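With one protein chain held back, the other chains of the complex are shown just where they sit.
In order of appearance the chains are A, B, C and D, and numbering begins at 1 in each one.
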Amino acid sequence: MAYQPDRSQYPSRKPDGSLDIDLSSGKYLKLWQGPQHPGITGNMSVELTVCGDEVIEGKTHVGYLHRGFEKLMERRTFIQCFPIVCRICVPEPDFNEYCYAAAVEELAGLEVPERADWIRTLILEMGRINSYLMYLGGQAGALGQGVIGQWTTYVRDLMLDRFEELSGARIYHMFIMPGGVRDGLPDGFDQRMEETLREIESTLADVKDVMFTNAVFKKRTVGLGYIDPAIVDQYGVTGPTARAAGVAKDVRRDQPYLVYPQLDFEPVVGQDSDVFARADVRRRDLLMSVDLIRQILARMPRSGAVMAPLPNVLHWKIPFGETYIRGECSRGEYGYYLVTDGSGYPRRVNVRGPSYTHAMALLERLIVNCNISDVAALMVSLHTYPPEIER
Amino acid sequence: MRDLYDRLKTAFPLGELTEQRPDLAFVTVAKEQLRSLLLHLRDQEGFTHLVLLTAVDWLEEGNFQLTYLMNNRLACRDLGVRVMLPRDPASMDSIHDLWPTAATYQRELREMFGIDFPGSPRVDEDFILEGWIRTPPYRRDFDTLKFSDEVFAPRPGRASSDPTEFMKQQLYPDKT
Amino acid sequence: MSFEWIKIPYALLTLFIVANYGFLLTAVMAKIAARVGRRHGIPVWQNYVDLIKNYGLRSSITHGVMFYLGPVFRLTGGVGLLMFVPTIYGTEMFSNMSFAGDLILALYFVFFGSLGMALGAGESGHPHSAIGVTRGLSQVTAAELPFALAVYAVAVQYQTLSVTEIVAAQQGGILHWTLFSNPLAVAAAMLSFLGTMMRPPFDVVLAPQEIPIGPPTEYHSSYLALMQTNRAIFPIAKIVIYMNLFFGGAASWPVFFLKVFLIYLVSVIVGVVFPRFRVEQSIRWFLIWAVPLGIAAILMV
Amino acid sequence: MSLSDVLSPFSAWKNLFRDPVTIPDPLNDRPGAPRYRGFHQNDIEKCIGCGTCEAICQNAAIDMVAVAEIATKPGDSGLRPRIDYGRCCWCALCVDVCMTSSLSMSNEYKWVDHDPDAFCFIPGVDLKHWDSSELGYRRPEGHRLTGIERVAMGELEPEVRADSFVEIVAGYDLEQAKLEADRCVSCGLCVATCPTHMAVPEYIATIRDGDYEQGVRLLYQTNPFSNVCGRVCTHRCETSCAARHEGDPIAIRWLKRHIIDQVTHDRIKQIAAEGRVSKPSGHQVAIIGAGPAGLTAAFDLAKAGHGVTVFEALPAPGGMMRYGIPEYRLPYDKLDEDVDVIRSMGVEIRCNTRVGEDISIDQLREQHDTVLLSIGLHQGRSTRIPGSEHEDVVSAVELLRRITFGERFDVPTTVAVIGGGNVAMDIARSLARMQRQQHGQVGVTLVALEAEDLMLADREEIDEAREEGVVIIPSRGPRQCLIERDALTGLETVHCVSVFDDQGRFAPNYDDSDIQIHDAGLIVEAIGQAADHAFLGESLTEALEWERNRIRIDADGRTSESWLWAAGDAVQGPDVITAVAAGHRIAASMMEAFAGTSAQTH
């Protein structure tokens, strides 16, 4: 059931293809959503041109969180880059750590111990759960249902406790280093993790009852923000957003990394490609991550090195080369393009965050003909995190 | 990857193939051939997904390297297409009509590297920065620390001693 | 009918009790809603602190006369509504200034506040205020329609427009309440009630994720304090009407407190668990579900 | 859309009857996890102020600052890290890289202040309530960002080397040297400890970069005896190396040798000559003794354009480097290379010229502007125990000199060596080699006054000596040499309980009940050396100021006579690198003196 707006009000187009909008006619209104606006994900803004309640043009404005990571990394040594990369994406920082570490390891020819690979996979799945929990709260919140956010943030907090005891920090874990991970699991971690997973599962059951089996929620989201499977590649759509459109893209299966080949899972795919389908795909993906964590904890080796011996990091040089490392984060394909030139500093790092394509080109396309009320829900459904757009 | 390279080689003048991994390789192509190569890759070879488009500043050689990373998601492999551009003035054909997302990448390159993409939508608008009037920041000749120190003025009161010099001063005060 | 001046201090006393009850009740409701979210929620006295804080803010800028009058009108709506409805049935002290035709007056006051707000918020110049106001007006219109129908049904049922007399007619046992004598009208009115309590799924006016906070976006300091006071009084006043029309009124303060609490709770029970409708969805919802009920109620009578 | 879609959401209300999950008092109830990376702690006693934390901090959050409570001493810069919490990102790289594990993190995380300048503090010095916190991030077991194990040096096996004077140490190859150089954290603590302040971090960096010519350049800035020092230096730098606290110190000495081994001798000569003043200044300097001090001064002075003549009593230059150190530790050709570089600066070395016999000191004074006395310690001290005047009781220096001359005299099957220093080891091992060559077996007994762990010799010398068959018996004092029918038969020793008294003075305390006899056809005394000052003549000896049998000098090496400087072992004690440092100082001092005067005409 695709959303079919009434196009009779549509403004005509100028010869150069842009919309012919005369603001002084009083028919149209420029409305800024963000950056200081509760209905925006993070610190970004959308410049809406509205006619009545209908959005006829939307432009994403980013850059409010730009710190110039790619430049900063060019003047930091390879080890000094490691604490900084996680800041590129706040809610799920671990992918930055992994992709960066893997890129450095590949170019430096480091062999990571197997145990470290298992722990890395564990961390990535934990981060995925965190990110999805945050998304679920945000998706319900964008539609005015605050209680889901209360529950999911609480269980996310429990997961942050697990992160804290594992890595020593709540948000920026800085645990996955080039060469491996910093340390093994603490004592009793498995048991506490199992308790947390159970709490998550019970909360998700509640979420299913209250959010997904909800007449109003369905009314708002079914049919909203339809993405045609045909434009998935054109617009660089990846991850759950693509899977909700029936395109079974999942880097974990397509180009497996870490220990994913040894785990038993099947990508979650949806059909309807609307906001509801995307939310549902993410909910099921979350449950799959819970299952993956159980598999990992049951099968991971418990002893052995967690770090490859590093050269002295204070003057670590990496020979000339370039590579691209990708991983499947909760929002889609996350990748690091790293170029080295034989010196102690990266020549160039480019971070490919999935939000980059989702929040710009795709959002600007989907937002047309959408109701003002739905802008927030639509944007949240693409699960974008602004800091990874502008870095 | 080698077979693909050999196939492409018959139709396009390509540089050497750099095989980074079994599923990732890089190849260099001339500026003029890029568009037809990308089209060929997209329509004939199944490289439908433009993963990223970015630039590397080889200041010493006076070149920009543009990297178009293409992904064939059925075959699960990637091909990075490199194009070398003279650094000044840097200008490149836009591919926003092939992939709408490319317009965003091109806006970023325009702002951060000063590479022009004539015809790309909104390419001259501010993208990330606002009111930036200096050298595009991602160019290698832009010194970000120097800029920051001058414009943002770090908090005074910080000073550090070098252990070597400090020890010489302390232990051999007359032999400095 | 001679006017008794003693009614004025009595009415002010009513106002005082209701306002305080309103402050405490909203805080208690916030705590209850917070419990659903598994937390404690605000302290019960928080509303007072906020009120003092807002009165204590030093700067207050204005966007013109109407901007200033907006909250005043709004408060007038709330106070007026309360003033012309008997708060406690059967007591001289707390039946306020109810007259024979006060039902119509009460309906008028319900609208009055929204209109005042519309003028004020429009003056503030913030586009989100303006959008919020247009949403508010369309929503109020749609939501008050079933209420008006229900009131009409009740008026026809009891053959009077005086709230006092309607309450009087419901005395003598729970089965005499309109709730049981005319359930369709009550159903229509309660659906409308949901729509006017600014809670999901009908909080399209404030809709924080859409139009930050709607009409009051530009309001601050004492303007906001005034509106907060109104927000304590107005819902209670409205619930008093509902209580009087449909739930047998209250003959004493304890009964009053209990009934108001329970009626208020209805909106919270629904509000906490649903997301928000879009404007046109909510209007359509009222027209499809509530209005036919109201019409049916009239037909039944 | 079904009825359940309307009713199901109300199930949320079940939470009304559950307890809230809110933490009652989050400000006090929530300590950080045991591994939490909270605020920094620093054990300032353990900290050595190496600044590695500062180097790795990508936020420039750490400054090394002087702290009143901490004095600078070798191996401890006296600086301590000051952390700016306006910069820190709590990545704990500083903890990971800390060379002594002094830096750690507590699990405390609340710090609020209205003053932005208050967030700079020196952990451990500016006291904080979390200083004694037990929990918090510590570097995990085995998690190191720098190498800890020294790259093993290739050495001849004991059975191969025991009967040969071939050099034992093989030297690092390129790969090994890179690995070892990679461990250096470039803190520079060693620089101040090195008497001549060699630019150690910098020349080690040249190994990593493969730029050996630059390495040689750096070496020659402070030390013209890199071949020698790369082999036999006492490497005090390694005792102050930051890496020694949690692993092996960097093999600075071997790395130096590696650099010099990688560049051809001719190229070294060119590099050493860079910056040489070719125009003669006209000043003439006489240097008595071609040891490390004298030749270093000669090198500096000649490079600056002054005329230098070195007078050496023995047949070849090098002094103790040649006549005191056995060939298996320092091959003569390597020493010759160093001397050759110095000669190539224009230094004239007159060997077999003994001042006082072949030329008088007064002549020297007349013919030169200044004179440097660097005669070394070439006379062995005697224990003066009963029987020590026997002809088979000899001093170690004398014996070593004879070995250097190439005399392959007969060594008896049993030898006793008295002394626990490096000279004792040298002679013991040399004699052991000759015994093995002559008799096929070793019979050397070494008795040292000190206990095993207090012996003055380097640890590796002791170990290697044992490997080569030398029997080392610590804590024994010589009592008398046993002589039967004019022939030496053995050495009698007693157990030494302690060497020094409470005030730290030399006053050995013996346990007379514990007596041992060591068979010995030859007894070698290696308990110290003395200088021979007879050539100075009476008047000059009178004129000079003396201090415990040594000529008194000031910090620049000047004696009380304005034309005479003194340096080297004779005034400062036995150590090549100290002598080199003195040589530099004296050269600088002399040039300072020249700066005021015009050249004499001779």
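Points worth noting:
Everything below uses one rule, namely that a contact is a pair of C-beta atoms (placed from the backbone, for glycine too) under 8 Å apart; a residue touches a chain by one contact, two chains touch by 3 or more.
Assume contacts and distances are computed from a predicted model.
As stated in its UniProt record, the chain not included in the shown complex is "NADH-quinone oxidoreductase subunit B", which appears among "Cytochrome c3 family protein", "NADH-quinone oxidoreductase subunit B", "Hydrogenase expression/formation protein HypD" or "Dihydroxyacetone kinase subunit L".
The missing chain, though absent from the view, touches A, B, C, D when the full complex is examined. When the missing chain is restored to the complex, the residue among C:M197, C:L224 or C:V272 that touches it is C:L224.
Screening A:G127, A:G149 or A:G223 against the full complex identifies A:G149 as the residue touching the chain left out. On the side of subunit C, touch with the chain left out of the figure occurs at residues 30, 34, 37-43, 46, 49-50, 52-53, 56-61, 125-128, 208, 212-213, 216-221, 224. Against the chain not shown here, subunit B presents residues 114, 124, 126, 128-131, 133-137, 142, 144-148, 150-155. Residues of subunit D in contact with the chain left out of this view: 20-23, 26-27, 30, 39, 58-61, 84-90, 109-116, 119.
What we mean here is this: only the chains that are shown with their structure count from here on.
Interface comparison, A-D against B-D: more C-beta pairs in contact at A-D.
Here the chain at the heart of the shown protein, by mean C-alpha position, is A. Centre-to-centre separation of subunit B and subunit D, using mean CA positions: 50 Å. Here the spacing of subunit B and subunit C, counted between their Cα centres, is 61 Å. Residue positions 9, 12, 21 of subunit D are each in touch with at least two other chains.
Touching of two or more other chains is recorded for residues 147, 154, 210, 214-215, 219 of subunit A.
Chain pairs that touch one another: A-B, A-C, A-D, B-D, C-D. Note for the complex: subunit D touches subunit B at residues 49-51, 54, 62-66, 71-74, 77-79, 84, 86, 116-117, 120, 187-189, 191-192, 197, 201, 555.
Residues 1, 4-6, 8-9, 11-12, 21, 32-37, 52, 55-56, 58, 89-93, 96-97, 105, 137, 140, 142-147, 182-186, 205, 208 of subunit D touch subunit A in their complex.
Chain contact summary for the complex, subunit A toward subunit C: residues 29, 31, 37-39, 53, 140-147, 150-151, 154, 210, 214-217, 219-220, 371-377.
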